[in-house]
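One chain of protein is taken out of this complex; the other chains stay put.
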Amino acid sequence: MATAAVSPIVPPVHAQWNLPRRGRAGILALILTETAFFSIFVAAYVFYIGKSLSPPYPRDVLSPPIVNTICLLSSSITIVLAVRALRAGHTRVFGLWWLVTFMLGLEFLAGTAAEWYGLIYHDHLTISTNLFGTTFYSLVGLHAMHVTIGLIMILVVMLLTAGGHLSRRYAEHTEMLSWYWHFVDAVWVVVFTTVYVIGR
Amino acid sequence: MSEASDQSRERVPKTVQVPAPTAWPMIAALGLTMAFAGLVTSFVVSAVGAVLLLAGAVGWFGEVFPQQHCELAEVEPAAAPVIAARAAAARLAVGEQGHRGILPLEIYPYSAGIKGGIAGGFVMAGLAVIHGVLAHGSPWYTINILAATAMANLANASTAALSAFDPQAFMVALVIHGIVSLLVGLLYGVMLPIVPRNPIFFGGVVAPLLWSGILYASLKVINPVLDARIEWRWFVLCQIGFGVVAGLVVARSERIHTFQHLPFAMRMGIEAPGVMSKRERG
Amino acid sequence: MELPESTPRRRARPLRCITRCLVVIGIVAAATCAAASDWGMGAANSRLAPPDMFNPVSTPAYDIETLAWFAIAVCAGIALVVGALLAYSIIRFRSRAGDEEREPPQVYGSNPIEFAWTVVPLLIVFVLILTTARTIYTVEAAIAPPNAIRIRVIGHQWWWEVRYPGLKIVTANEIHVPVSDPAHPTPTFLDLESADVAHSFWVPRLAGKTDVIPNRRNTMWIEPRRPGVYLGQCAEFCGTEHALMLLRVVVEPRAQWDQWVAAQQKTAAASSDRGRRIFESTACVNCHTIKGTVADGRFGPDLTHFMSRETIGSGAAMNTHDNLRIWIKDPAVIKPGALMPRMNLSDADIDAVAGYLESLH
Partner (left out) sequence: MEQEIALSAREQAELPLLGRLHEWVVTVDHKRLGLMYIGGGLLFFVVAGLQAVMMRLQLAVPDNHLVPPQVFNRFLTMHGTAMVFLVGMPILTGYFNYLVPLMVGARDLAFPRLNSFGFWLWFFGALLLYFSYIGGDGLYGAGSAPDVGWFAYAPLTERAFSRGNSTDYWILSIFLTSVGSTATAVNIITTAFCMRCRGMTLGKMPVVVWLAVVVAFMMLLALPPLSAAQVMLLLDRFAGAHFFDTQAGGSALLWQHFFWIFGHPEVYILVIPVFGFASEIIPVFSRKVIFGYQVMVAASIAIAFISMGVWAHHMFAVGMTPAGNAFFATSTMLVAVPTGIKIFNWIGTIWGGKIRLRVPMLFSLAFLFQFMIAGLTGIMLAVAPFDWQLTDTYFVVAHFHYVLIGAIVFMIFAASYYWFPKATGRMLNERLGQVHFWLFLIGFHLTFDPLHFAGIHGMPRRIYTYQPGRGLEGLNLIASIGAVIQALAVLVFVINVVYSLAWGEEAGPDPWDAWTLEWSTASPPPEYNFAVEPEVYSRRPLWDLKHPDDPDWLYE
C-alpha cells in the first residue's frame, strides 16, 4: 500500500547482480567490426568476378588449397582442446595443444606463401596485372595478415607458457584469443567459398 | 533516505584503486601513426614508427600482465548530500492510487483497430468495385485506377485498358489498399477514445470528409488518372463506408486497461533482476 | 586575413560587432570586385533567365516540378503544425513566478498518442512514396521514339564534348536542340560518358541532373517546349575548375536548327593564312581538331566551327576578340588551372592565331 508523502518507501533489494565479462563483450565487439571490414572486401571480390579485361583468369591459375584449409580448420579444434586443458589446470597439456595450433597456423601461412610464389613467378599474376589479381591478393592477403596477427599472439602465449608464467587464472584470456582464432577460421570459410568456389 | 544507502555510508573506504597512468598506449599510437606517415614522407619515419609501436605494445603488455597495474587514490571528503531544490511534486488527480500520469487509463486493444481496418477496407473495396461495374461494366476499372497512383504506365491508358484485368496493377492496388486500410484502422483504434462524444460520427463522417477534402486539393499530384476520371459522390461514399464500418468495429470492442502503471518488464512478462517491485497492491 | 575576431576588447556587444563585420565584408568585397572581371559573362547571363528548377520548359522538368511542389506542400504543412505545437508548448509551459517550489506532474508517456503519431507519419510517407515511385518511372523509364534526336555528351576536365552520331557533328559546351512541339514530340535523348573523372550534367530548366561517370554510359532525355538559351553546369566535383565547367543548351525552332546542322556539317573554310600555319605548327594540333586540316587532337574541344559558339573556356568568357587573345596567350588568366598550357607565342603570332580562329564559322 503506497500512500504517498507519508512514510519513506523501502526500495527492493537486488538479490543478485551478474553482468557479462568485459573481455567477452570486448572481443565480440572487435569481431563484429572485423566482420564488417571483411564483408566489404568480399563484396568487392564478388563485384569484380569476371570483369578482368586481360588474362590470367581464376579458372586457369587457381586450385583449391585443400590441405591448407584442413590445417586451418583443424587448428580451431586444437585450440579448444588447449583452452579446455588450461581450465582444468593441465598446463602441460595446454602447452602441447597450443603448440599444435601454432604449427597448423604456420602451415597455412606457408601454404599461402607457396601458392602466391607460384602465381607470381609461374602465372605472372600480380596485384597490378588485372582486376582478378587486385581483388585476389587483397582479400587473401588481408586474411593472411589476420592469421599472422593471430599467430604472433599465439606465439606470445607460447613463450609465456614456456617461461612458466601461465596458469589456470589466464584460461579466460586464452579463451578470448581462441575466439579471435575461430573468427579467422570462419572468415577463411567465406574467403575460400568466394575465391575458390564461386569465383572460379 | 533508503536503508541501502544508509548502510553504504558506513562502508566508505579510505582509498580506491584506479588504473595507473601510463604512456605506453600513447607511444604505440605515435608509432602506428609514424609507421603510416612514412608512406608519404620517408622510409625512416616508418622504421622509427615500427620500433615505437613495438616498444609501446610490449610496454602496454607489461602494464596488464601478469597483473593490472593500479594505484590507490585517496577518497576525498564526501560531497554535499543530494537534496531537492523543489521538495514537492504535483500529481495528476486521475487514476488509481499511486498512479502517476500515464494516460489514458483505458484504450481499445490494438487488434480492434486492425479488425476495423480490415472490415472497413472490405466494405470500401466492395463499394468501389460496384461503382466500377455500374459505371464502366468492369470490376477492374477502379482497381486499375487505384494502382495508377504508383504505376507510370497507366498514365495515358484508355478506358478499355483500364477495364481489363492487369495482374501487376491488381497486386499494386491490393498493397496500397491493404496498407492504407490497416494504418487508418489502427489510427481509428487509438484516436476514437480520445474523441469526446459520438466516435461513430467522427470516425464515419468527419474523418472521411476531412480526408476527401485533403485529397480534393492534392489528387492531381497523387493520382492524375483518378483526378481526371473521378466521380466525387462515389468517392466520398466509399470513404464514409470505410469510416462507418471501421468506427463501428472499433467502438464495439471492449476497452482494456493499459496497465501502464506496471513496470515495463512486468508488462512484457520479462523477469529482470531489480525490476520487480515489492509493492503490495490491493 | 582581416577577420573581425581580434576586435572586441571589453564585452561582445552584438550590434557594434555586426556593423563592424559588415564594414569589413564591404571592404573585402569592394577590393576584390575591383580586381575582378567577369569577361562579359555577367551581361550575357543577365539577358537569360536564371537556371531555376521551378521555371521549367521541358517535360521531365515539369514532372519533377509538380512532384516537388507536392513534397514542399506536405513538408510545409507538417512544419506549420509541429512548429505551432512546439511554439505553443514553449510559451504555455514556461516557468512562472512561484513555480519554483513544486515539480510538475511526471507523465511517463501515453501509448495511444505515441501510436497515433507513428501511424500518421506512416500514412503521409506512404502517399509520398507512391507518387515518388510513379514519377521515377515516368521520367526514367521513358522510351525514345524513333524520331528522337540522339546526342553523345562526353565530360572532360573542365569542358563538354558534344557529338551528334547520326549527323556527324562534333562541337563543345553549347548544345543545339530543336524545340519539341507537343503535337509532334521530338525529344532529345542524351548518352552521357566521361573521358576522365566523374561529372554531372545539369540544366535545371530542362531536366534533373544525371551523373557522367567514366566506364559507364548513362542516358537522360529532354523535351524542350520553348526556344531559348538555358544555362547549366557540371554539378559533381571534378577538380580544380569544376566551378567553370559551364554549359548552355540552345533550343531553336526546327528550321533554324536544321540550318545550324547544315552549317556544322561543312568542313572549315580552307584558308591558308599565317595564323593557320602557326596553329598547325604548334602543339595546338595535339589537342584540338579542325576538320580539313592536320589538327585532329581529342583532348580539347573541336574548333572546326569555333565562331558558331558564344563562349570560350566552357562558358568562362564571352567569345570576343579581346577575350580570345587573352585566352590564347595564357588560359590561366581566365580559368586558373585549365589544362590548356600557355603557348608562349609572340603578340603578333597571337593576333594571327586569333584571326585564324575567328575565320572558322
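Should a chain be cited, it is by its letter among A, B and C, assigned in written order, with residues numbered from 1 in that chain.
Keep this in mind: a contact is a pair of C-beta atoms (placed from the backbone, for glycine too) under 8 Å apart; a residue touches a chain by one contact, two chains touch by 3 or more.
For clarity, every value in this text was computed on a predicted model and none was experimentally measured.
The chain not shown here makes contact, within the complete complex, with A, B, C.
Contacts to the hidden chain, counted on subunit B, fall at residues 1-2, 4-5, 8-9, 11-13, 15-26, 28-30, 32-33, 36-37, 39-41, 60, 63-64, 67-76, 78-80, 82-87, 89, 91, 98-100, 102, 261, 263-265, 272-275, 277, 279.
For subunit C, the residues touching the absent chain in the complete assembly are 1, 3-5, 8, 11-12, 14, 17-18, 21-22, 24-25, 28-29, 32-33, 35-38, 41-48, 50-54, 61, 63-64, 67-68, 71-72, 74-76, 78-79, 82-83, 85-86, 89-90, 93-96, 99, 103-110, 113-114, 117-118, 121-122, 125, 128-129, 132-133, 135-137, 139-141, 157, 192, 196-198, 200, 202, 204, 207-211, 213-216, 218-219, 231-244, 246, 336-337. Panel shows subunit A; residues 2, 4-9, 11-12, 14, 17, 19-22, 25-26, 29-30, 32-34, 36-37, 40-41, 44, 47-48, 51-53, 126-128, 130-131, 133-135, 137-138, 142 of it touch the chain omitted from the view.
Assume only the chains that are shown with their structure count from here on.
If each chain is reduced to the centroid of its CA atoms, subunit A and subunit B end up 37 Å from each other.
If you average the Cα atoms of subunit A and of subunit C, the two centres end up 50 Å apart. The distance from the centre of subunit B to the centre of subunit C, with each centre set as the mean of the Cα atoms, comes to 40 Å.
Contact with two or more other chains is made by residues 91 of subunit B.
Contact residues on subunit B toward subunit C in their complex (touch as defined above): 85-92, 100-104, 107, 110, 148-153, 155, 176, 179-180, 183-184, 186-187, 190-191, 193-194, 218, 220-223, 258, 260.
Touching subunit B in their complex are the following residues of subunit C: 66-67, 69-70, 73, 100-113, 115-116, 119-120, 122-123, 126-127, 130-131, 133-138, 141.
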